[in-house]
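Each remark here refers to the structure printed beneath this line.
Note that one protein chain of the assembly has been removed; the remaining protein chains are unaltered in position.
Our next item is subunit A:
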């Protein structure tokens, strides 16, 4: 479904990604892990067409999308959430989802149909009663759900989730993972960046590990977690994270 080859990105002098290769199978869940600054979000920005790669290629559904911009990539069938939830704050929850439905895909449903579809999605994500509420009034969990709802509105075949569980308490994370499983079981392929190890390991069919812009490991979750390179990359990270999480 997605084939990434030799993908590199530099920002000025900084190499954020270099020579990344991987594939995502249709119907699978693929996890991307790696320490902060490893280049995970940058990879999403390249795949979704927000940034242009410095070199390399991206194919999606057999089509070269390397230089196609994000508006069109979305309509081809790929959608995403952002690491820091970025809903349209001054618009209602319903309007947020309507934008994805109205512009993010090839068919252009009329406003009536779009609204009933949006309500279905909100119901699925337990946001139905917040439909008329402005997005900036939502709790962090609901903002994350809204991001997911907006992305689902575009009917993506491939869904990119950037740390969708970050900032959630464990029970919420569990719930979010349940939702992701359900989305997959409806036939959507998922590529997810996740910091919370347990979440990735439980959910993913395959895991890709990035460190300093390079892919250092790839494979089934168990294989990857016992890989010495991965353990080494994460040793430093553990310390950092504990530092971050003390309030």
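What we mean here is this: a contact is a pair of C-beta atoms (placed from the backbone, for glycine too) under 8 Å apart; a residue touches a chain by one contact, two chains touch by 3 or more; residues count from 1.
The rule is short, and it goes like this: contacts and distances are computed from a predicted model.
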item	value
Per UniProt record, name of the chain withheld from view ["Anaerobic sulfite reductase subunit A", "TonB-dependent receptor", "Branched-chain amino acid ABC transporter permease" or "Cytochrome c"]	"Branched-chain amino acid ABC transporter permease"
Touching residue (missing chain; options A:40, A:130, A:150 or A:215)	A:150
Selected from A:29, A:98, A:122 or A:200 as touching the chain missing from the view	A:98
Footprint left on subunit A by the chain that the document does not show	48, 50, 69-72, 74-75, 79-80, 82, 86, 88-91, 95, 98-100, 102-105, 108, 111, 114, 150, 154
